[in-house]
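Complex shown without one protein chain; remaining protein chains in place.
Order of writing sets the chain letters: A and B. Residues in each chain are counted from 1.
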Amino acid sequence: MNRVRNFKLFLWSLIGLGAAVATARFMFGLGATTNLSDAVPWGLWIGFDVMSGVALAAGGFVLTATVYIFRLEKFHGIVRAAVLTAFLGYVAVAVGLLFDLGLPWNIWHMIVFWNPHSPLFEVGWCVMLYLTVLLLEFLPVPAESFSSLARVRTLLVRLRLPLVIAGISLSTLHQSSLGSLFLIMPSHVHPLWYSPLLPVIFFLSAIALGLMMVTLEGLITSYLYRRPPETELLAKLGRAARWIFLIYLGVRFTDLVVRGQLEHLSEGVWQVKMFWVEIALSAVIPSILLFISKVRNTLTGLWIVAPTAVVGIVLNRINVGGLVHQQRGETLYLPAWTEIIISAAIVAGAALAFLYMVEKFHVWERHPVDPEAQPKAMPAFDIASFASLGSPQIRSRTVYSLAFIFAAALGFSLLSQNALSSRGMDPAPVGKARGWNEMWIDGNLDGFGTSFAHQKHFARGGGDSTSCAICHHANLPHDRFTGCYQCHRDMYSATDAFRHNWHASPAGAALRCFDCHRLGEVKSAATAKSCSQCHQDLKPSGVVIAVKNNQAASYTEAMHGLCLGCHKEQAAALNKADLARCGNCHRERKPLVDDPVLAKRYEVLESKGVIVPKVSEPRFPGFPVPTPPESQMSLQDRP
Amino acid sequence: MQAWIDFGEGPLFRFSFVLMLLGLGRIFVLTLVNVAEAYRRSPDKILNYREIRHKTIAWLIPTSRLWRKRPVYSGISFLFHLGLILGPLFLTAHVNLWKLSVGFAWFTLPQGLANLLTLAAIIGALALFLMRVFYSPARALSRRQDYAWPLLLAIPFLTGYLMVNNTLTAGAYQAMMLVHLYTAAFIMLLIPFTKIAHCVLVPLSQLVTAVSWKFPAGTGARVLETLGLSERPTWVDKPRLDIAPVKLPDLIKVQSQKKEAKAS
Partner (left out) sequence: MKAILTDTTLCIGCRDCVVACRQANTLEPEVPRRWETRDGLSARNWTSVVERPNHVYVRKQCRHCLDPACASACPVGALRKTSEGAVIYDSSKCMGCRYCMMACPYGIPRYDWDRPVPYVRKCILCYGRIKQGKPPACTEACPTKATIFGDRDTLLQEAHRRLHDNPKRYAGKVWGESEVGGTSVLYISDANLTFLTRGRELGDNTIPGRTASAMHAVPFAFVGMAATMSGISWIISRRMDLQPKIPKEKPEDQKDKRDE
């Protein structure tokens, strides 16, 4: 039974990783653990966990219809497993939804606050009701094992037909309504996928996927438990499925022709390639292979067809669910590893529950032989340490929990610090402002900035050295011309101006702790020596702005803080409101160069794609002439 | 070296800390579950829970019998444990790190008291190590890991103390920080899988003992014998196979007689 044990170990490890990510998800929010954004608000958790999950569980209603409505009794042997898969699938969908919802504790609001216009409202209700129906459909199986539940079981068996009919109707509704969800996004979904027939397309593909998933699940479990696969039955499922694949293919293309969207197929964008891959996997290949009886009737053939079709139709759901939406900005969404882990962990949980159920209850005709399920089995001994591992039950507890905790610890160690603190901010290093009498200030060197009349401001401040001190408030040690960017090193977040690591490093200043901190005191910035106690030449004379010890505000904040105060005062004093408006300093790039006056002062460095001030002779002899930096930024247009 | 320190403060710390927490939880739950299982299988179902509770509490409280018998040992051990637990948990520097990384902080000890507790842990560890070496009954009961543990536990405390209270050069400081971080991580990794797991298992110790009394003497050895594995691992005393094992049917008979006597 090593296959089962190893598989379960693998599943438990996934759940462990998932538990770590889940903690971060609920502590720090969606931004910390997903790659979702305002441009792509739905991602893998909707596309895979919810949309594909519901479709993957379609086998339940297809097979109950086959057995209890159409009375094809030969499929009776697999209907229980199919119902169980469906039930666990829907539970997985619900759990996945809890991860994706921003406020999962409000999920019950759907029951209280109604909005019948919303397809999502309908999907939610149908899923809730169908989950109940599935529970009632499956309950007779575990009830067999408890004699006290005999009466409940009899009642449920008597109610089976109405339950099955309710289940089929509910499934029809929400399988198709998952397609209706996207009818409201005509301008987002790519025209190759957007169609008023989306509900029908979703329903058809769900039936096909349901059949293929039942096949795949039969194959996997027969491999795991080394039990004879029901090849004959599965082949019959395949025979039915091939027609559905064909109809699906027909509907997709007829729809494209009728809507006149075939021309999109000749476009050279990646969505078209994606369309062909999806169609091939989800319809063309499975239907062709299933028409070949040699493929249909052999184990190898089924092992090829079923996974192909499953991957194909899941791809369809992910595509419609967000992947092929017109990208609203410039970002292409790819799921973060944390998102993938959560999805995998939910599937792993459902799989473990499935294995538990088949080992414990009469789901299949023949019970799988599993020592872990037998409490009276002989204890196992670890050969290496001679320690008793107890009965197989105890042993499995020991090793599975071990796998879980190691995986969880690994998951925590892999979560990045940035994800944990949920800042979601990429570092934006700041570059030098260029020019002298006229300065071009664009901290992040993207070509958008403000021109600053340095000389004029200097003159307005009095024109002597004290006027320098109005703005320039600190220099690096042994430097008299420290630029703003050298301490305010990030465009949007505060930075450490002190560089503790450098001061403490043997390769840096190699100071001892107690050169700055006092012995026996808590070591913090507040209790340490101030910079000026070591660096005498830090402040220019007559400084107005106080220097805080170690934190330098973000570049934007520093610049705005410096300019806006005076500008507002002057705007009020001179009654010139424009002086304090954003547009007074922030001008467009293009007019700046077109403007005959400004064009005298600035030039576009075509080779570098940046705008730089024309370097003029410095007014103060001895000052270095700044050279334009080797900027990496291009002149790409904004949207 | 800074990169190694960053790794030790970040991913390595998170890995070992989470593994310690979850591992301790796991061992606690597993012990409870397995005790319940053993109880279910044992023929004798009578457990004196009140006595178990009393004994458990008595072992935790410093006025127990052991204190009267071996006051020096008990005193050192108590101070050692106090320093070991309170020191790292309420040290200002540690709490500040939590505040920076996850955003919440708690009560901290004044630096002087923290120093005292750290010293208590270091001296206690050394004393306990010496006791193991020079006190023959202790030596007889000791395994290799029992000698290693006090010394290993002392390292992060020693480095921490030196870093706080000494004027070190930057290089020495970093080296010490490295040792501090990595030994602490190593200890946290080992805690749930070694005898240090007693930090959560103590409340269960008396229960486990009581349940194990419910099995006839020599059962374990007899199981080994039956399986043809009577060669024992070296660190376990030779099993006392000379004791005639009580036969299960006899025990049940005695029990049923007792019950009948009660009923009548």
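As a working rule, a residue touches a chain if its C-beta (ideal position, glycine included) is under 8 Å from a C-beta of that chain, and two chains touch if they have at least 3 such contacts.
None of these values were measured; they are calculated from a predicted model.
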Displayed chains contacting the withheld chain: A
Candidate in contact with the missing chain, chosen from A:L159, A:L183 or A:C468: A:L183
Option from A:G89, A:G124 or A:P392 whose C-beta touches the chain left out: A:G124
Candidate in contact with the missing chain, chosen from A:P140, A:P335 or A:G349: A:P140
Footprint left on chain A by the chain that the document does not show: 26-32, 36-39, 41-42, 65, 68-71, 73, 76-77, 100-104, 106-107, 109-110, 113-122, 124, 140, 157, 161, 164-166, 168-170, 172-173, 176-177, 180-181, 183-188, 196, 199, 326, 328-330, 365, 422-426, 428, 492-493, 554, 556, 577-578, 581-583, 588, 590-591, 638-639
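Definition applied: only the chains that are shown with their structure count from here on.
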Gap in Å, rounded to a whole number, between the CA centres of chain B and chain A: 41
Residue numbers on chain A that touch chain B, as the complex places them: 20, 27, 379, 381, 385-386, 388, 390, 393-394, 397-398, 401-402, 404-406, 408-410, 412-415, 417, 420-421, 501, 504-506, 508-515, 519-524
Contacting residues of chain B [partner chain A, same complex]: 1-2, 10-12, 14-19, 22-23, 26, 29-30, 33-34, 37, 92-93, 96, 101-102, 111-112, 115, 163-171, 173-174, 192, 220, 223, 227, 229, 231-233
